[in-house]
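Omission of a single protein chain aside, the complex is shown with its protein chains in their original locations.
Chains: A and B, in written order; residue numbering restarts at 1 for each.
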Amino acid sequence: MTISPAITSPERRPLRLAGLLPWLFAVLVVGYAMVVGGYAATVVSFALIYAVFVTGLNLFMGFAAQVSFGQNAFAAIGGYLSAVLTATYGWSPLPAMALGIAAAVLTAAIVGYPALRLKGHYLAMGTLAIGLITYEITVEWQSVTQGYMGISGIPPFGIGPYEITSDRGQLVLLSLVVAASLFAAARIRRSRFGRALSAVAGSEEAAVALGIDVARYKLAAFLLSAGFAALAGSLFVHVVGFVSPEVFGLHMVIVTFTMLYVGGIGTVVGPLVGALIVSLLPETFRAFKDYQDLAYGAALILLLIYAPRGLASLFSPRGRS
Amino acid sequence: MADWSYIPQVLVSGLGIGCVYGLIGIGFCVIYNASGIVNFAQGAFVMLGGMITHMLFARNGVPLPLAAVIAIAAVALLGVAIERVVVRPLWNRKATMFVMILATLAAQIVIERLTLIAVGDQPKTLPVFTDRPPLMIGGVAIGFQLIWIVGGSIAIVGLLAAFFSLTKTGKAMRACSINREAAALQGIPVSRMLALAFALSAALGAFAGILITPTQYTAFNVGVPFAISGFIAAIVGGFGRPFGAFLGGLLLGLLQALAIVGFGAGLKNVAALSVLLLFLFIRPSGILGAAK
Partner (left out) sequence: MSRLRLEGVTRRFGGLVAVDNVSFEVPAEGVTAIIGPNGAGKTTLFNLIAGALPPSAGRILFEGADITGRPPAGIAAAGLVRTFQLVKLFEDLSVLDNVKVGCHLQGKAGLFGALLRFASAREEEAAVDVRARELLAFAGLSAFADEPAFGLPYGRQRMLELARAMAAGPRLILLDEPAAGLNTEESAALARVIRRIAEEGTSVLLIEHDMTLVMNTADRVVVVDFGRKIAEGTPTEVRANPAVIAAYLGTGKSATGAAVTASDHQETARG
């Protein structure tokens, strides 16, 4: 995992060390899973896939301060296209994944153009509807998606005859993808593009007055976010080898929001830390699956009330309030 | 494949489900008007209305009318609890609209999962209130449950209208929806109104859930689709207008019934959600224009 000096931003010296702690935590967890392998590697692999999704969510919601409850739709598009193209039509994973991402970004452009003009609860409900429509389609379009049964026999990633099938191999691959995602997020944050997103988040009126095309940047962030979601969806199906509608349902929305808030919305490393913590906690408690969403929901409410800028904000001088 | 001779029959059943959507839509408006909050946990009230009635009636042998009343009261209390535990702390902290939506959505999930743990994932139903063969009018069968649904809904809407225009509390709630600060200056306890709005809205949802359960079923996860439909009803009617929401519900019910004939039952939610997107993108103020 690369630790780019650019990420610890222009904050003051004493904070630099504290800023490294989340990275250290992430490296330790992934390293532990790498050494132990087996079940731990599987759990951490899932967490890393979520981290990719949440990184995208964070670009849109944390960096640009917009709202979408429907990013799971783009994960579903990426995941299902990958699944159908490889399992049904015999494509190899990489081109299937590329097409899945392209299709998700294209869909995001088509729905984002009208949707992003909405404000407040209209935007929230509109995006939620986009996610639910996609879910219903994955359930109902049985000739392609096989409905609730799902699609199995999806091949793992690989180049030519070499397939990445071992737990550790997948963990390495996913770690690289996550590192690249966070690296991209860090570079975006400290660029003209990223500053324009922050300006949109801070005050649309002031951003416009400085010549920033607010609608364009919102859409760009939305497309980026959809791209990351589709990437995560595709990674999931190739790592697990199976996909069903439930994977990208409302459950995913709640879990990923919990991750975003646990890790700290608007920070670069937050999505990774949040994804790891939220994935590991239920495992350590070995709770039944039924209790998981319950725990996520309750944790999310508590976080929103008591630590609205994420657990990380408890250590930083100021949350966004 | 579509057999259009069923249309009148289909429209009649669309009317029934439309009333239910309308009641849920009114529930959204009541809370929104009192607070500016859109409560995404609205579906939980609908689900619990049917579920608690079922548990009391089928498991504990409580007579159906009494079970229904207890369920409505219990759900109203739950509404107040959500207001106190989830909404109030965020409200005091002046949380953003988005955080409020997310928190109520999380509350919805929590209630759903608790229900799943308590009663399992099997669908539950209730007997129809009047067990007699349907009335036949011009070749269209009208079941007694449908009469209960339409009659009950209209009665509730009438009672609500009377409450808002005749009683002191109802007038105070309306004053809050017009201008909260002015209402506070007039000595109206705005914070108590918020709790009351949640109670009222929850009771409405529970009532809707009890009416519809005999014709369908209830399960831990029926809440969200109902809430979405209710929200669509509220949008179509012009958000914040309770009676517009009822009208919107009827329209949505009819439209969805037609969609089932046209495209099959599986896509009825897709049809409803598409109506939502269409309205959001083209006429977000609804057919009557949004309140305020």
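One rule holds in what follows: a residue touches a chain if its C-beta (ideal position, glycine included) is under 8 Å from a C-beta of that chain, and two chains touch if they have at least 3 such contacts.
Small disclaimer: the values here were computed from a predicted structure and weren't measured.
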Partner chains on view for the chain not depicted: A
Sole residue of A:T42, A:S92 or A:S198 that reaches the chain not shown, by the stated touch rule: A:S198
Touching the absent chain when the full complex is considered, from A:L118, A:V214, A:L281 or A:A295: A:V214
Hidden partner chain, residues of chain A it touches: 10-12, 184, 187-188, 191-196, 198-199, 201-203, 205-214, 220, 224, 266, 318, 320
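Definition applied: only the chains that are shown with their structure count from here on.
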Distance from the mean Cα position of chain B to that of chain A, given in whole angstrom: 33
Residue numbers on chain B that touch chain A, as the complex places them: 38, 86, 89-90, 93, 95, 97-99, 101-103, 105-110, 112-114, 116-117, 224, 228, 231, 235, 266-267, 269-270, 273-274, 276-277, 280-281, 284
Chain A residues within the chain B interface of the complex: 67, 69, 111, 114-115, 118, 120-122, 124-126, 128-130, 132-133, 136-137, 139-140, 250, 253-254, 257, 290-291, 293-294, 296-298, 300-301, 304-305, 308
